[in-house]
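Excluded from the complex is one protein chain; the other protein chains are retained at their positions.
Right, subunit A next:
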Amino acid sequence: MRVPRSLEVWKMGVVNYSEALKLQEKLTADRKIHKITDTLLSLQHPPTYTLGKRRTDHNLLVSEPELKAMGAELHYTQRGGDITFHGPHQAVLYPIISLRDVGLGARKYVENLELTMIELASLYGVQACAGQKGETGVWVGERKIGAIGVRISSGITSHGLAFNINPDLNYFKHIVPCGIADKEVTSLQKEAERVVPPEEVIHDQLIACFIRIFGYTDVISKDSASISSYNLEN
């Protein structure tokens, strides 16, 4: 018999990276003390480059001033993984969930994030697969369509996945994406045989895949009014 599992989904539109990070920290702290249930943030970022805990900035091929001139930001984070780019037309999911409550370890959690993106791609006839050993992420042949970078603190997850719907792939030229040279980056629009629907539809489908793969039974969608009131209260 399936244990009921609740998820709250926040659809947030475009959110500045620092704001999203601050929100995740608050939510993680609240989730740790059981003040809130598992929460999923669905959003996009303005052009932003991010580094993980290992600070692999040798994989950034331009200087920070040049980056700023392009209208992009650079952030150092505590997540796993190498350097990546986030920007418009890329779907980002940040699950703030308790792995202990569901008995998942990091490896299985990340596999499920990969499956979420693989399933979404398959809706458009795009055959994606998980990376080889050491190349966590989602690939279409030799081209990367989805990236993962996660932080787990006392069993609570933050950061998450980024799936390329149709971002400007030129931004990836300024980095060695995920530290893997000689491999291209791609997007759903580039790989699909037809024009993909509006992004809201894709975000919703990505969320639906996540819900199904992680086995949530009760899902509540939080609207922007209650999101603002959470921010004000805390």
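The criterion applied here is as follows: a residue touches a chain if its C-beta (ideal position, glycine included) is under 8 Å from a C-beta of that chain, and two chains touch if they have at least 3 such contacts; residues count from 1.
Everything below uses one rule, namely that contacts and distances are computed from a predicted model.
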Name per UniProt, for the chain absent here [options: "Glycine cleavage system H protein", "Proteasome subunit alpha type", "MICOS complex subunit MIC60" or "Radial spoke head protein 4 A"]: "Glycine cleavage system H protein"
Selected residue (touches chain absent from view) among A:K22, A:K35 or A:K53: A:K53
Contacting the left-out chain in the complete assembly, out of A:K22, A:K35, A:H75 or A:K108: A:K108
Listed residues A:A128, A:I148 or A:I165, member touching the removed chain: A:I148
Hidden-chain contact residue, picked from the options A:S6, A:S63, A:Q78 or A:S228: A:Q78
In subunit A, positions touching the absent partner: 3, 52-54, 78-81, 100-110, 133-134, 136-137, 148-155, 215
